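Worksheet: the structure to be examined is printed underneath.
Excluded from the complex is one protein chain; the other protein chains are retained at their positions.
Chain lettering (A, B and C) follows the sequence in which the chains are written, and residue indices restart at 1 in each chain.
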Amino acid sequence: MSTDLHREALFGFTLRLGDTSLVLGHRLSEWCGHAPELEEDIALTNVALDLVGHARMLLTYAGELEGKGRDEDRLAYRRDVFDYRNHLLAEQPNRDFGHTIVRQFLHDAWALELYERLCASTDATLAGIAAKAVKEVRYHVRHSGDWLVRLGDGTDASHAKVADALGRLWPYTGEMFERDEAEQALVAAGIVPDPAELKAAWAARVEAVLEEATLERPADGWMQKGGRRGEHSEHLGYLLAEMQFLPRAYPDATW
Amino acid sequence: MSTDLHREALFGFTLRLGDTSLVLGHRLSEWCGHAPELEEDIALTNVALDLVGHARMLLTYAGELEGKGRDEDRLAYRRDVFDYRNHLLAEQPNRDFGHTIVRQFLHDAWALELYERLCASTDATLAGIAAKAVKEVRYHVRHSGDWLVRLGDGTDASHAKVADALGRLWPYTGEMFERDEAEQALVAAGIVPDPAELKAAWAARVEAVLEEATLERPADGWMQKGGRRGEHSEHLGYLLAEMQFLPRAYPDATW
Amino acid sequence: GRLQQGFQDRVDAEEKIEPRDWMPDGYRRTLVRQISQHAHSEIVGMLPEGNWITRAPTLRRKVALLAKVQDEGGHGLYLYSAAETLGVSRDELIGQLLSGKAKYSSIFNYPTPTWADIGAIGWLVDGAAIMNQVPLCRCSYGPYARAMVRICREESFHQRQGYELMLALAQGTPEQKRMAQDALNRWWWPSLMMFGPSDEQSAHSSQNMAWKIKRFSNDELRQRFVDATVPQAEFLGLSIPDPDLRFNADTGHYEFGAIDWTEFNEILKGNGPCNRERIEARRKAWDDGAWVREAAVAHAAKRKQRALKKAG
Partner (left out) sequence: GRLQQGFQDRVDAEEKIEPRDWMPDGYRRTLVRQISQHAHSEIVGMLPEGNWITRAPTLRRKVALLAKVQDEGGHGLYLYSAAETLGVSRDELIGQLLSGKAKYSSIFNYPTPTWADIGAIGWLVDGAAIMNQVPLCRCSYGPYARAMVRICREESFHQRQGYELMLALAQGTPEQKRMAQDALNRWWWPSLMMFGPSDEQSAHSSQNMAWKIKRFSNDELRQRFVDATVPQAEFLGLSIPDPDLRFNADTGHYEFGAIDWTEFNEILKGNGPCNRERIEARRKAWDDGAWVREAAVAHAAKRKQRALKKAG
C-alpha cells in the first residue's frame, strides 16, 4: 500500500466488490430449496456459499483498510442502502431461473476476468483473495455459461425467456466497468486492472457464450448506474431489512 | 378495572386484539397499488388504514394497562415474533385476491360481533374503542362479504378459488374463540364477551353469507393455534423484519 | 367556422365548457391526452410511495401514508371520470397505459430507496404538481377544472405533510439528516424537469394557452417552484444540489443552473431506473385481477337474471 490515498481508494474498491458478492450471494441463496431440480438446488447454493465466502474476505479486508474497527459483520449488517456499494445487477430480483442464470453469467464472466487479473495485483492481500476466489469463479462461469447455452439453445420458450432477461439485464452491465478518479489511481499503481481491457475481455467471453446460446448480444445503449455510489433500486432495502433483522433487533448479542 | 389480575388479563386481551389488527392491516396494505381494480386499491387501503387505526388505540391502551411506559410504537416496532400475539389467520400471506377476501371476511365477521359486544364492556376505555371501531367494521364486513358472494357466486374459476381459500383458512378460525383462564375472569366481570356466544353469532353470520355465496361451510376439524401465545408461522418473521426495519436500524431516531 | 368561434368566445369569457357542448376535435384530443396522462400518473404514482407503507417508521406515519396513497387512487378515479365525459372509457385508457401507448409523469420512474424519499416526494414532487395544477382549477373544461379543485386541496395537504416529514428528519439524528439531504440531492433536478422542456422547446403550448387548458409557460411555473422551494430548503437546513443557485435581488427570483435533459430524455424513452417495473407492476395487477373482474361481471349478470325471473 503506497499512500493513504491509495488506501482510501482501495477501501472503496474492496467494499464494492465485497458488497456485490454478498448481495448476489444473497439472491442466489433465495433459490435454496426452490430450484428446478435437485442438482440445481445444490449448485446454486454452492455458488451462493462461495460468493458469501468471497464477501467475508473482502469485507474483512475493507474493514482493515478503513481502519475504524469494522469487521465483516459490522459492514454487512449495520449499513443501510445508501452505504451499500454493490452493482445494481446484483440486487435485481430472481424472477425466474433463466433470469437468474443470465444475471449470474454476466457477473461471473466479469468476476473471472477481474480475479484473474487481481491475482497479479501489486496489493498482496487483494492478490491473495483473488487467488482463492478465482478457482471457484472458474466453476461458477462454467455453470452459468452452460445453463445459458442450454436455455438459449433449448426450446423456443426457454430461448424467449433468456433473451428477454438478457435485454432486461444488459443495461446493468455498464457499472462493472465504471471507475472513479480514485480507482484510476489504483489502475496506474497496478493494484486493480484497467477497466477498458477488462471490458474487452469480458465482452469477448460473453459474446462467445451468447453465440453458442444462439442469443444476440444487446447493443450498448443507456446504462443504469448508481449502485457504486449508493444509489440503489427499490429492491435492496427489502433485501437488507431481511438480512439484517437479527443483528438490528438484538444489537448487544453475539451469535 | 377491578383488580390487578383483571388488569393483566385485559392487557393480554387488548394486546392480542391490537396485534391482530396491526398484522391484518399490514397484509391488506400490501395490496395497495396492486389490486384487481382501482376501486379495490382504494377500498383495501381504506380497510388497512382503519385496522392500523384500531391497532393504535388498542396498543396504546395495552401499554397503559401494562404500565411499563411502552407506547403504540414501542409495542409495534420493538417486539419479535414470540412476543406478538396476533391470530395466525391475520399473518397468512395474501396469495390471491380471493384468499385475501376470505381471510378478511372470516375476521371481519368476528370483529363485528366482538366490537358490538365490547361496546357494552364494563371497561370504559375498551367500550370507547369498540364504539369507534364498530362503525368502520360494519363497513368492512359488508365489503368483504359482498366480494365473497360475488366470487363464490361468480364464475366457476372464482368459485373454485374461494372454496379452496375457505378450506385452507377455516382451521385458523378456532383461535378467535380461545380464551385462557385469565380471560375467562374478564368474561365473568363483563369486560369481554363470552366466547361461546360470540362463536354462535359469528357462525350464524358467516353461514348466511356462505350460503349466498353458494359455498359450503367447512367442518370444524383440527384447528391451528399458537398465535395467541406467540407461536407463529414462518410468515410473521418476514413481515416484522420489513415493518420494523427503520426503528431497529435507527434506534435513537424520532420520526 | 361559427361553432369554432362561439367556442373560443366562451373560452375567452372564462365560461366553462361542459361535456355536451360542442368543442373542436383538437381540444377534445388534447384534454383526453392530458387528463388521462394525469390519471395514469396518479395511479403509477401510488407505487413509489406505496413502497414504504409496510415500512413506515411509526404507526402515525403509516396511517398518514396509507391515507395519502388512497387519496392518489381517488384522484385517479376523479380524473378517469373526467376523461370519460369526453367519450373515452376507463378500460380503454388503462389499456393505453398498459400497452405503453399512453404516458405518465416521468418522475415516477425514479425509485424510493429510503424513507426520506417519501418526504421528498411530498415536498418537492407534490409541490411541483401543485404549481402545475392550481392553474388547472380554472381550466376551460368544466369537469377537469372541478376535479382539479378537489385534487389541489388534497395535494396541498400532502405537500405540507411531506415537508413536515422532511423537517422531522432534518431536525433528527445526523443519520436522518443525511438521509434527508440524500433524498433532496436525488429529487431536486427531476422535480425541476417535471415542468417540462423550456419554453423554446415546448410544443402545443400556444394553442393550449388559447384554449385555456394551460395558463402559464413551463419556465414561469418552474421559476415559481424554485422561488417557493429554495427558502423551504434553507429552513430545513438542507442544501440544494446546484452550485449555480443564487438569489437575484434585482429580479427577486432565484437563478439556477442549466438543466441536463439527457437523463430526462432517456427516461422518456423508457430507460429510467423504474420504467419497466412500474408498468409491469400495473400490468401484473391488471392481469392477476382479470378473474376477479370477470367474476364480478358474471355475478351481476346472475343477479339481474334472478331479479328478472322474480319480476316476470
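Note that in this section contacts are C-beta pairs under 8 Å (C-beta built on N, C-alpha and C of every residue); 3 or more make two chains touch, one makes a residue touch a chain.
This is a predicted model, so every value here is computed, not measured.
Just so you know, the chain we are not showing touches A, B across the whole complex.
Across A:8, A:73, A:164 or A:194, the single residue that touches the chain missing here is A:73. Of A:187, A:203, A:223 or A:246, it is A:246 that touches the chain left out of the display. One of B:81, B:176 or B:189 touches the chain omitted from the figure, and that residue is B:81.
Contact between chain A and the unshown chain involves residues 22, 26, 29-30, 32-42, 45-46, 48-49, 52-53, 55-56, 59, 72-73, 76-77, 96-98, 149-151, 153-155, 157-158, 161, 239, 242-243, 245-247, 250, 252-255. Those residues of chain B that touch the chain absent from the view are 80-82, 168, 171, 221-222, 224, 226, 231-234, 236-237, 241.
Convention: only the chains that are shown with their structure count from here on.
If you tally contacting C-beta pairs for each pair of chains, B-C comes out on top. Remark: chain A and chain B have CA centroids separated by 43 Å (rounded to whole angstrom).
We define each chain's centre as the mean of its Cα atoms; on that basis chain A and chain C are separated by 37 Å. Among all residues of chain B, those that touch two or more other chains are 242, 245.
Chain C has residues 55 in contact with two or more other chains.
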